[in-house]
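Removed from the display is one protein chain of the complex; every other protein chain stays in position.
Letters A, B and C name the chains as they come in the text, with residue numbers starting at 1 for each one.
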Amino acid sequence: MEIVAKNHPLDKYLRTDRIPHIWCPGCGLGTVLNCFLHALEETDIDLKNLAIVSGIGCTGRVAGYINVDSYHTTHGRAIPFATGLKLANPKLKVVVFSGDGDLFAIGGNHFIHAARRNIDMTVICVNNYNYGMTGGQLGPTTPLDARTTTSPYGNIEHPFNLCHVAAASGAVYVARWTALHVRRLKESMKEALNKKGFSFIEVIASCPTTYGRRNKMPTGLETMKYYKEHSVIKHGIDPSKADIEIGKDIVVGKFVDIEKPTFDEAVHELIKKARK
Amino acid sequence: MQVKFYSGNIACAEGAIAAGCRFFAGYPITPSSEIAEHMALRLPQVGGIFIQMEDELASMAAILGASWGGAKAMTATSGPGFSLMQENIGLGAMTETPCVVVNVQRAGPSTGMPTLVGQADVMQARWGSHGDYEIIALSPSSPQECFDLTIRAFNLAEEYRVPVIVLMDESVSHMFEKVIIPPKEKIRIVNRKKPRVPPDEFLPYKADDFIPPMACAGEGYSVHVTGLTHDEKGYPQATSPEVQERLVRRLCDKIRKNERKMRDIEEYEMEDAEIAIVSFGTTARSAKAAVKFARKKGYKVGLIRLKTIWPFPDEYFESLDGIKKFLVVEVNYGQIKLEVERNVGKNRVELLPKMGGEIHTPEEIYKKIREVLQWK
Amino acid sequence: MRIEIKFGGFGGQGIITMGHIAGKACIYDERNVVFTPSYGPEARGGAASSNIVISDEEIDYPYVTYPDILVVMSQEAYEKYAPLLKEEGLLIIDEDLVRLKNGEGRVAKIPATRIAENLGKRIVTNIVMLGFFTGVTKLISYDAIKKAVLETVPAKFKELNEKALDEGYKRGIEWQEE
Partner (left out) sequence: MKYWVKEELKPPHGKVYIIKDRCKGCGFCIEFCPQGVLQESEEFNAKGYHPPKLVENEKKCIGCGFCSLVCPEFAIYIEKEGE
């Protein structure tokens, strides 16, 4: 028999007084957060020095559920906020958790520049192909032909391939998983957390309420089943070859893992030089 | 004590460093760029961090982040950049993040006259972001005041936990003058109030005297900070009008009800004045010259120079019963004028506006004084 | 007494630096001074100007409207600013670069560019001019202007600049004695 419990072993990482969270049944966000907390459990990061920064949107709410110093900033500005936070206090481990619209539409410029500078932070983007919180509008990752409330005839815009953008902008670690690849995602999150420099993980996740419904995946479960059948792991592949298209397999895996001096290191070297 | 020959921009940057600023994020824009340039040179020498961001949106966000990282942080910009910063100035007000924003005003709107003076961002400084909030804005008239008021801006930001705007103008930013740098120990420095209770008892937005203590990242308080309407715990309560009422009222009252403490006015020849010129920034220097000249001619004219523009000193103006006319001199089409009118009534206020590109000459102001004297 | 001085010439002559050094020197003489450079694109290409106001009292209005002293190093600057010069004002020119029109008042002339070239570097023209200005007007002490010059110029050009300043200053004193 199953055992009825009151508390979860990961509750210590959660602001339990705010659980249940606001995400819809079948939304992939909870799964991604869950994997992240499992990853935390398996690293030796001092929670006192962990800071989570989010922007606006459904994923933007992640910051509010993790029981560490957490910042729910303005739309698109999580990365520059996190940049200031990290530079002002270098002992912090800074993780930006936000959505595809927040990070790549309104915040796209900040993303590419933080990656270019190689600011030491981990960015986790939950990509659900649309603006969920505002009711399912077209976003920068909405696949071609997909229906959203602002592309009622089907999307005519070419979407961003986020991993390609990240790699081209200079990220030192780039990986993509779906919300179904929970173990690999967790391992990837651990790698990213331990990686020095700008690390990026894209997680493809279900949004049954506002995206799935209009695109023949009305439940989270169906979306997850789709991931099971249509994702293929290709580690080390050139991310430019990993575009996401309707009807095509989703290429997942770790695409980039390189070493490069970080901005933080460089700026502290510069300070030493200037103080001589 | 050191005596320097500084421009307003350099003096402002030096003031920031003297105040303890150790983080600067900015984006180049005329006529404020020398502040960024000087910070890039000077901050590393004192162990601080300079970063040139990709735009002003990012600059403003970065200084908020740095402030929560424990640093005293500043950005500097001009007109168009100030517009872009409004979004996160609002976040700063809502999350009560101490920081300093320098806006070297140029003539607008839009790109306007990038290299020439304007004073038309007065209302934007006050109302630029959406929603109800109160802000502090200081206006220096000389490089010395650029130094002094930047220090004061940091102190007020720390004390009241609010973004403080140093509302310079192009004239003062590029003008060089003697600046006296007092010895370190003579400079008053205010630091943000820290929590005194253990983390499990700490409510990050509970304020006994309007201003809650601030726990920064990495200090063990697991604080949640959000731009959403939040309760004393810092948790979002985005559907509770009661929480909104309490929070926003406090955000405004902490500034409004302390206006007296922030008030900073230079009165010149006001003892027996019948006409008071109201001015600020570089324009006030022309006004002072005009008052001197008018006094020589025997006219009872005085000058009220606002060094603290926001919060506006309502009570002070209300108390000036003896003044028959207020002549507001500003490089815009009447912004401070609205505030003066609000306090003393429309029929006691005259405006001498200028659309920008140059400040008023003393002659122009004197001429207007003569006009007002004839009408009164 | 308020004294307004305008320096004018073309971009690259060091017009802004002249004003800056003169202003700084006034500080060393413990006088009140405001220096306002012309600013923006015009300061890079064509005409350049900079201004100082010197006074023993508080300086309120910071700008120069009608200069008491006008120092010009180009024909364009001369034509633009000479009409603003106060009637009893003093005009200081580089005599090789400025052709005076009718009705000149008090004028002090120096072949500053030529002197600088003879010293080996054209770039010190502004310092020759500054020395001349100091000698002619006596508004600033020699010690103060020298200190300000040496503080401003790069270390390896200190000697050259000192020579340039001295040459200009000497001619300024000579002009005064005349």
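Operating definition for what follows: a residue touches a chain if its C-beta (ideal position, glycine included) is under 8 Å from a C-beta of that chain, and two chains touch if they have at least 3 such contacts.
Only a predicted model underlies this, so the values are computations on that prediction, with no experimental measurement involved.
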Interface partners of the hidden chain - shown chains only, full complex considered = A
Of A:Gly57, A:Pro159 or A:Gly220, the residue that touches the missing chain is A:Gly220
So which of A:Ile19, A:Ile233, A:Ile246 or A:Ala266 would be touching the chain we can't see?
-> A:Ile19
So which bits of subunit A touch the chain we can't see?
-> 1-11, 14, 19-21, 23-31, 33-35, 38, 179-180, 182-183, 186, 219-221, 224-225, 228
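Following the convention adopted for this analysis, only the chains that are shown with their structure count from here on.
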For subunit B and subunit C, let me know how many angstrom lie between their CA-based centres, rounded off.
-> 36
Multi-partner residues of subunit A (each touching 2 or more other chains) | none
Which part of subunit C faces subunit B closely enough to touch in the complex?
-> 20, 23-24, 27, 32-37, 39-41, 59-63, 65
Going by the contact rule at the top, pick out the subunit A residues touching subunit B in the complex.
-> 15, 17-18, 47-49, 51, 53, 63-64, 67-74, 76-77, 79-89, 91-92, 109-110, 113, 263, 267, 270-271, 273-275
Residues of subunit B touching subunit C in their complex?
-> 3, 5, 30-31, 114-116, 170-171, 174-178, 282, 285-286, 288-289, 292, 359, 361-362
